[in-house]
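Apart from one protein chain that is not included, each protein chain of the complex appears where it belongs.
Naming follows writing order (A and B), and every chain is counted from residue 1.
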Amino acid sequence: MLAYAARRVFWAAPTLLVLIVLCYVLMYLAPGGPFTTERALPPQVLANIEAKYGLDKPLYAQIWDYVVAVVTRFDFGPSFVYKDRDVYEIMARGFPVTLTYGTISFISACLVGVSLGVLAAVRHNSVLDYIAVGATFSAQALPNFVMAPILVIVFTWQLGWLPGGGWSGGQWQYVVMPVIALSTSFMASIARITRSSMLEVLNSGFIRTARARGLSPTTILWRHAMKPAMLPVVSYLGPVFVAMITGSVLVDLYFSTGGIGLSYVNAALNRDYAVMLGVTILYGTLTIAFNLLVDLLYAWLDPRIRY
Amino acid sequence: MLRPINSLAPAVACAAILTCKSAYAEVHPITGEKLADDQTFIYRLLDEHSSIDPQIVEDVSGSEVVRDLFEGLLNQDAEGNLVPGVATSWEVSESKDRFTFHLRNNAKWSNGDPVVAGDFVYAWRRAVDPETASPYSWFMELMSIENANAIISGEMPPESLGVSAPDNYTLEVRLSLPLPYFTQMVTHATTFPVPAKVIEEHGDQWTRPGNMVSNGAYVLLEHVPNERSVRVRNEHYWNNEETIIDRVESLVINDENLALTRYFAGELDRTEIPAGQFPKLSAEYPDEAHSFPRLCSYYYSINLSEKGPLPLKDKRIRQALSLAIDREIITDFILAGGQFDAYTFTPGATAGFEPPMVAAAKMSQAERDEMAKALIADAGYGIDNPVEFELSYNTSEGHKKIAVAIGQMWKQKLGVATKLRNMEWKTFLEKRSNQDFEIARSGWCGDYNEASTFLDLATSNSGYNDSKYSNDEVDRLMAEAKLLDDPAANYTRVEQIIAEDVPLIPIYHYASVFMLDSDVGGWPVGNVEQNWYSKDLYKIAE
Partner (left out) sequence: MARPAHPILNVMSPIFGSEGVYRIADRIADDDFAKGRSLWRDAAEKFFRNRAATGALVLLLFIAAFSTVGSLLAVWSIEEIDWNVLADISGSGQPSLSNGHYFGVDNLGRDLFSRTLQATRTSLAVGIVGAIVAVLIGTVYGAVAGFAGDYLDNLMMRIVDVLIAVPSMFIIILLMVMFERTLIMLFIGIGVVSWLEMSRIIRGQTLTLKNREFVEAAHATGVSWFGIVFRHIVPNLFGVVVVYATLLVPSIILVESFISFLGLGVQEPNSSLGSLISEGASTIIFGTLWQLAAPMGFFLALIVSLYFIGDGLRDALDPRDF
């Protein structure tokens, strides 16, 4: 298994390299550039700016320079849009924010989702089960851009309990609404997966045997059913964690948290190549790392799997 | 609820001692309004500004911050008139191409150093230096400062720029041609002084809180990108005595409706009103909903270049398209924020500009519709023989609404089938400047308060003439206007030619529509460029 892990890590580097080239070329092909503005810049001014950022070089030279700078100096270059900031700084500011509310959302989604799912499975076909299923389906279908404004209307305007946005270094009042907005739909899907997987396990042969042996339902649930039932949940969690971090655009947009998700979409729309590449590399690395982590966890949970 | 009881003590004390100046019974020196204890002004920003470096900043929201942090030669007052900034007076030479500014000797940087003429020279050279690569270096060209063009092209060193400091408190500027509105332009952020020492010490990092040294009424306390920036009083500012607001916070909130919710929750003192909601809000909050004219035009460019469609080359069709637009519906119902119907390109609010009564402006909409139908029938089209155009606009709720409404007007009145093309911003800009469009949404805000900032767009060699309209008479009139003492007649004539040729369809002139908490005083309602300075604002006690 160690060899397997090593091989995966080894493959990460070329994967990221291909990723960089791919992104660079795609961005290069997109119409408009970082310095295309409402009032078109005079050619001389544009030339000066492009020279400053090295965009006057041929494409392959730009990519080469970029890769060399990232690999040798960990230098992601300056932002083309936020002209007094560099990409590393933007990521160093935005990522911890995203990571903070992402992790809290992840944990609460897991806790609530799994409990709800197990509860619904244990009380299969009861009213509680139906309510849980209905609620999770609806929660999954409720877009964030509907939920976020409603949260602010209720908790900030009407009740006056929570600030309507901002981050303020991550004080709890500022974290509550982003976490609710981000975790709800994931919570719902975790609940669904847990429920169906738990139902399967509870109906499987070895649990029936356990019941026949007269073990208490609690013991059966915790000692025997939980671990196998968590398998599909775990395989879902890796992607969820990455998705929570990458898919937080709406949270940043509505709650002015200053996270990396919004910077990313803005960078794409502003053609801020440097920021886009930087965040793509960050996301790519995270994706690879979490997929690996989940696989290893999976192998630990399921002894049948050997790499 | 402790405050009223507490405040009794000083009030009693004051009654006894006549000369007392209570900390919170302070009143505004001019209006006499009672000032609030907490002089914090919080407003919403649509987006994170690209920079707060005066020579680099290019967006409106960044300029607002820069105007608080730095002070240029001249400022604008609540009416948009020039008032002294760092310069107290100026002279212009006979030939009108030499300006001499006399600087005040009590202006200081926030580190206590005096602001000297050399700081301006440094800043202006920096703006045109190719090394700085400022996206606004063209502004220096627009100001016609000697050699600016050659320096930007790298043909001359920055030191050859036509600006010099004969002594610490005198600044001399040489222009390549006489420019009557030059002094208007030195209120722009690009011309603000910057501290050479600090920039050399910190390089790109000089705009960080802590590093930044500025000469305006405020200094930067905190800046969290995409979240907020906070500025506080500059104790060294020469007019700190009369500055009332202590602290200014700008919060980045992308969604305007959410910002409005937060305004209702009391988290903001100022936020924009979404299109169409002004009537409702001004009925409910008459003291808070405001609308002021702005120096901006919203118009549709018509592609007259070779790439443009053939029917649009027919003047009658262009005239019909313009006439068939019911501007009242757009300004009264769709935007509904006090915008002005536009029949001329230049807004009527522009200084020294009297909009000519072009024929269309005098007619009723029914008459215009009649005329439009006649014109398009004359050109061989109509409901029975529809002509199809593409209307391009960039992604935005407001642009979409206007495009949809105008498309419907054309369809119902003229039988024109309009295909709407909504494009993402950068793609849109690229297509528009390459004439890859048929009709495209455009907007233009004046760089300074004078009609030429608009009408220059109609000249054949303007870089912003997306229509590729070319008319020798317009070119001649505009060139001539630069040399005239009173160019108003030329501007009127150009507007008449535009109304006749319709290379662009003016739709409306902007208004600045926002909610402003009723306890904020001193907002420059009469300033059509909406250049506001936090130092002129104050919070009134409720």
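The rule is simple: a contact is a pair of C-beta atoms (placed from the backbone, for glycine too) under 8 Å apart; a residue touches a chain by one contact, two chains touch by 3 or more.
Just so you know, these numbers come straight off a predicted model, no measurement behind them.
**Student:** Taking the complete complex into account, which shown chains does the hidden chain touch?
**Tutor:** A, B
**Student:** For the chain left off this view, which of B:T31, B:S93, B:T395 or B:S460 is in contact with it?
**Tutor:** The one listed residue touching the chain not shown is B:T395.
**Student:** Looking beyond the chains shown, say which of A:N48, A:S189 or A:S256 touches the absent one.
**Tutor:** A:S189
**Student:** Of the residues B:E424, B:D475 or B:D519, I need the one that contacts the missing chain.
**Tutor:** Answer from the full complex: B:E424 touches the omitted chain.
**Student:** Can you work out which residue in A:Q44, A:S79, A:S105 or A:T246 touches the chain that's missing from view?
**Tutor:** Once the missing chain is taken into account, the touching residue is A:T246.
**Student:** Of the listed residues B:L161, B:L175, B:L321 or B:I334, which contacts the missing chain in the full complex?
**Tutor:** Answer from the full complex: B:I334 touches the omitted chain.
**Student:** What is the set of chain B residues that contact the non-displayed chain in the whole complex?
**Tutor:** These residues touch the chain not displayed: 255, 257, 260-261, 264, 274, 276-277, 280, 329, 332-334, 395-397, 400-401, 403-405, 407-408, 420-424, 426-427.
**Student:** Using the document's contact rule, name the residues of chain A that touch the chain not shown here.
**Tutor:** Answer for chain A: residues 11, 15-16, 18-19, 22-23, 26-27, 29-31, 133-134, 137-138, 140-143, 145-146, 149-150, 153, 185-186, 189, 192-193, 196-197, 199-200, 203-204, 231-233, 235-236, 238-240, 242-243, 246-247, 249-250, 264-265, 268-269, 276, 280, 283-284, 287-288, 290-292, 294-295, 298, 304-305, 307 touch the chain left out.
We adopt the following convention: only the chains that are shown with their structure count from here on.
**Student:** Quick one: report the Å distance separating chain A from chain B, using the average Cα coordinate of each chain.
**Tutor:** Here the centre of chain B sits 39 Å away from the centre of chain A.
**Student:** Over in the complex, which chain A residues touch chain B? Could you list them?
**Tutor:** 30-33, 35-42, 44-45, 48-49, 51-53, 78, 81-86, 90, 93-94, 148-149, 152-153, 156-157, 160, 163-167, 252-254, 256-258, 262-263, 269-271
**Student:** Please give the residue numbers of chain B that touch chain A in the complex, ascending.
**Tutor:** 48, 50-53, 56, 58, 130-131, 133-135, 137-138, 141, 149, 152-154, 204-205, 207, 224-228, 251-255, 257-258, 261-262, 264-265, 267, 424-427, 429-431, 433, 443, 463-464
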